[in-house]
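Note that this is a trimmed complex: some chains were dropped, and none of the rest were shifted.
Chain nomenclature is as follows: A and B, assigned in order of appearance, with residue numbering initiated at 1 for each chain independently.
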Amino acid sequence: MDAIILAAGKGERLRPLTENRPKPLIPIAGKPILDHILERVESLVDNIYIIVKYKKEKIIERYKDREKIEFLEQGEIDGTGEALLTAKDYVDKEFLVINGDIIFEDNLEEFLKFKYAIGVKEVEDPKNYGVLVVKNDKIIDLEEKPENPRSNLINAGIYKLDSKIFDILENIGLSERGEKEITDALKILIKEKDVKAVKLKGFWSDIGLPWHVLEANKYFLDKIKRDIRGEIEENVVIKGDVIIEEGAKVRANSVIEGPAIIKSGSVVGPLAYIRPYTVLMENTFVGNSSEVKGSIIMKNTKIPHLSYVGDSIIGENCNFGCNTITANLRFDDRPVKVNIKGKRVESVRKLGVIMGDNVKTGIQVSFMPGVKVGSNSWIGASCLIDKDIERDTFVYKRDSLIFKKRVGE
Amino acid sequence: MDAIILAAGKGERLRPLTENRPKPLIPIAGKPILDHILERVESLVDNIYIIVKYKKEKIIERYKDREKIEFLEQGEIDGTGEALLTAKDYVDKEFLVINGDIIFEDNLEEFLKFKYAIGVKEVEDPKNYGVLVVKNDKIIDLEEKPENPRSNLINAGIYKLDSKIFDILENIGLSERGEKEITDALKILIKEKDVKAVKLKGFWSDIGLPWHVLEANKYFLDKIKRDIRGEIEENVVIKGDVIIEEGAKVRANSVIEGPAIIKSGSVVGPLAYIRPYTVLMENTFVGNSSEVKGSIIMKNTKIPHLSYVGDSIIGENCNFGCNTITANLRFDDRPVKVNIKGKRVESVRKLGVIMGDNVKTGIQVSFMPGVKVGSNSWIGASCLIDKDIERDTFVYKRDSLIFKKRVGE
């Protein structure tokens, strides 16, 4: 049995997080989405074909030494169907197919029992997904983003298929958006074959929007167990389930509250405060009087002093000037709004900043809730950022100051 | 013997502290002014009639289950005399009368010895008070706010009277400001009867201006004794006389310097700093790297991170954005000026902000010394507030930012 993982997409709704990495490499609970998937798949299959295209070198770099894994590059045509077709000449007759940008908790053994199966997940609001109509565990219909969903079961992006799917894919055309879609092929398959619905019981998310990253992060952090291997200096107080990897250091008089992960090479403190649901990726630094809460800080990012980062996702290699502060809550307590592909979308009650890589902030910078900052941007000292900043932008301000000579005062 | 406590007034000079509560409910050293008065009176009398009108429900709510206490509502006419008259049909023939908005330290037993007595207090600058002329302990004259005071003894707002005062009150008219004044009646009483002056020896204040609240708070905090019943986490350092009530929690690595009171349900820290003369009322929160000094923080108010509140009074249910900072000192070291009923009044050398209830501040907000902020107002991120904010106001700013594309930099 082989597996095919579809990891070629651009992940546009997750910009700026996907500006420099494919979505499957966004870290959740301390490791890329793709790591989570591989953990579920590796023991079940003989070969794993990862279909790559957008920022493929980053995926190859991370997994190239891993047994069982091979990379196949998708051609010019986009779409999940075309991605799958890329593996046609490589895989066994039967195989698992998994979207590379979903995160889930279920064991996949159940899928292996069936010749054809689609993972389904029960959700409250299925309108933005592929909705499946199921009768006695058999899938009888599939509609993409229907206005009036006929069930609350959605396509979870996990499939057990065989080579018949390639025949179908080769014979269908492109969708309206010019892509070859896996769902178009599945629609045909379910007419012709007995395709089982395998209901996922555990956590599942397609990480469709930036704050889904934080939600999944929170979910998986709740599962970790305390494991402290790094160096802990004097008067450090660590509460709850905290993983501090070897090579990480928590400096004097800091306070850490789990669940949280502090990865190798990172330095926390002195006098810093890490709150629940925080992940500090490799070689990050959170220094004096800084506080990080419910956030993912990607590798090599520095938050040296007097800063607060809450409910945020911060890319790699960022550097925060002293007293960089994120707001994460509206005065009116309504959901924070975020721009997603040109539309204002309501997110969650608490959301901070979504930041790309290599961003530098000056001292005393403020970010309003839900703002996105593109990679490589510089935010000048004392700026209040209340709208999205495109990548490669230098933003600054000039205060109008009044000068008076102090004579005889 | 009965007591009448006059608690019906509006306390306008103490706005915004009196926007949502009558002045007798302003907390000093951890409890309302009225609690302080009741402690002095309860054991001396059989019944206590509290005269209420403005925000009467708040007084009734707090004291309704208290033995000896009854509430009487003042009618349409305003004034302390009218307030007193409200109790006419209820009290014993002889009774104590106490202004409900003063705070004092003396035991009142001395008053019970005399049929008629008025408490007097020696002050440095009597011009803004009722000034009494006393001869051999007998009061021979009374002038309201005289330009050229004939003594430095003022009417302290504590009286031993009998029902004769009701006869006088019923026969006098209204004052220029349309109120029935107790002092107009007293002027007649001292002509007809032997009214003793009982000199108060201890602390006394009529809490006429907002900073008097802080002065009285300081005075009574100097009397408290260390009593720590709350939960104290690791590496907390507590110096001096600090009361931490049961149900309060001081989190790791915080520092508390007394005299200070931290009331039940409050959380301090981790890594917070409470300095002398601070009272944190019930269910407050002062978090990471925040510092509170010489201030009263009323119940349910949150100061979560990186903020400084000094020499300030903060109402209930306020929420401070990260890095909200109060200034409390002028560059020229002169007394901070405060608007009191339309006039700029010199207060004291160090005074922060006087804030009503339900105020929310954004991140990085600055308050200049002596500023007043009305209830329910929202102060937007990064605003510098250098003048009073009326209640129900949303204040914000828009920075003019300059955007430049970073090409080839």
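We take it that a residue touches a chain if its C-beta (ideal position, glycine included) is under 8 Å from a C-beta of that chain, and two chains touch if they have at least 3 such contacts.
Just so we're clear, the structure is a prediction, and the values are computed from it rather than from any experiment.
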Point to revise | Total identical subunits in the assembly as filed, 2 in place | key: 3
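Operating definition for what follows: only the chains that are shown with their structure count from here on.
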Point to revise | Geometric centre distance via CA averages, chain B-chain A, whole Å | key: 52
Review point. Chain B touches which residues of chain A in the complex?
Key: 235, 237, 239, 253, 255, 271, 273, 289, 291, 306, 308, 310, 323, 325-327, 331, 364, 366, 368, 376-378, 383-386, 389, 392-398, 409
**Study point:** Residues of chain B that touch chain A when the two form their complex
**Key:** 233-235, 251-253, 270-271, 288-289, 305-306, 321-323, 332, 360, 362-364, 378, 381-382, 394, 397-407, 409
